[in-house]
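Read through the structure below, which is laid out as structure tokens, and then see the notes.
Shown here: the complex without one of its protein chains, the others still in place.
Now for chain A:
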Amino acid sequence: MSTDRGRIRITGFDADRVESREPLSDWTETRDTETEGRWTRAWREFRRNRSAMLGLYIVIAMSLLALFARPITIAGVTVQPFSLAPYDPGAILYAQGLDVSAYEAPSLAHPFGTDGSARDVFSRVLYGGRFSLSIGFIVVFVTAAIGLVYGAVAGYYGGWVDEVMMRVLDLIFAFPGLLLALIIVAVLGKGYWELVLAFTAIGWAGYARLIRGEILKVKENEYVLAAKALGARDRRVIFRHVVPNAIAPLIVQASLSIGTVVIGVAALGFLGLGLPPSSAEWGTMLDQTRQTIVQGPGGSIPWWVTVFPGGAIFLFVMSMNLIGDGINDALDAQEGEDVARGGEV
């Protein structure tokens, strides 16, 4: 009988004898290509999504059309000489001596007809994309960036910082969004940058809340602690370890809200608070012709003055939403893949 404890032997414990490097899985030998990064994978996933790709093509086409609608001149130098739109969007055609009257139905010369001031609707719709699209992209980019930093700081530091920052957010959420935009425009006056400001002022709050929630989750991960243990500064921990793992929902949200912003701009335009009345922004165009929806001169309804700008808004917003959903799916699918792969030992 022995009450001496038997020693436990783990085979191969001898330090000098263990040479055996852990064999790496077989792919090492066979496919020695670089691993795809996260975005490459998401893009591959996205490309398989037909409706999202359709949306992407439409948005690209509309952007290009807007870009090449009229020449762009910067400081006297023409940087973009093309002119797809046949007429100057602001030009009142009969004033230029052309044989055109107001509310002319679509024809070969004017595919979308002319509006109440005898301006070529086709040219105006093409050119108007410049306003709607650029405001949409700029506003979303700026708001998402502000929201990201704000939410990241609140979520990462937590405690009192978080408490105060979140109460400020509540304050902003307490305002009805469009109304606030309306007030800002009413106070600052009409104009492109005023519109951008009006939408930015309220738009970032949603992103901030979203990213804060994500960051609260992500910061609990051990790799965040690991980065701190390495001696990383907060800035590095936040922007290298926390944010990249929390940003996917923000990107989805941003792509979906480009459409929302464009509609908002159009809505303000329709209320007469967008850009100056004569500008070719889509919503403003609708506003300019809204009485015609009911009754045009001579009893006929000139549908083309509203249908084409309205259609442009619809087409763009829908395409943006398709893209947003596509991004969502692509990033979601990838998360799933990560988890699945992470699980195997």
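By definition in this document, contacts are C-beta pairs under 8 Å (C-beta built on N, C-alpha and C of every residue); 3 or more make two chains touch, one makes a residue touch a chain; residues count from 1.
Following the convention adopted for this analysis, contacts and distances are computed from a predicted model.
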One chain is missing here; what is its name in UniProt, given the choices "ATP-binding cassette domain-containing protein", "cysteine desulfurase", "NifU family SUF system FeS assembly protein" or "16S rRNA (Cytosine(967)-C(5))-methyltransferase"? "ATP-binding cassette domain-containing protein"
Please identify which residue in A:Gln80, A:Ser107 or A:Asn221 touches the non-displayed chain. A:Asn221
Can you say which of A:Ala75, A:Leu108 or A:Ala229 touches the chain missing from this structure? A:Ala229
In the full complex, chain A touches the hidden chain through residues 1-3, 5-13, 15, 18, 20-22, 24-25, 27-28, 32, 34-35, 38, 221-223, 225-233, 236, 240-241, 244-245, 338, 341-342, 344-345
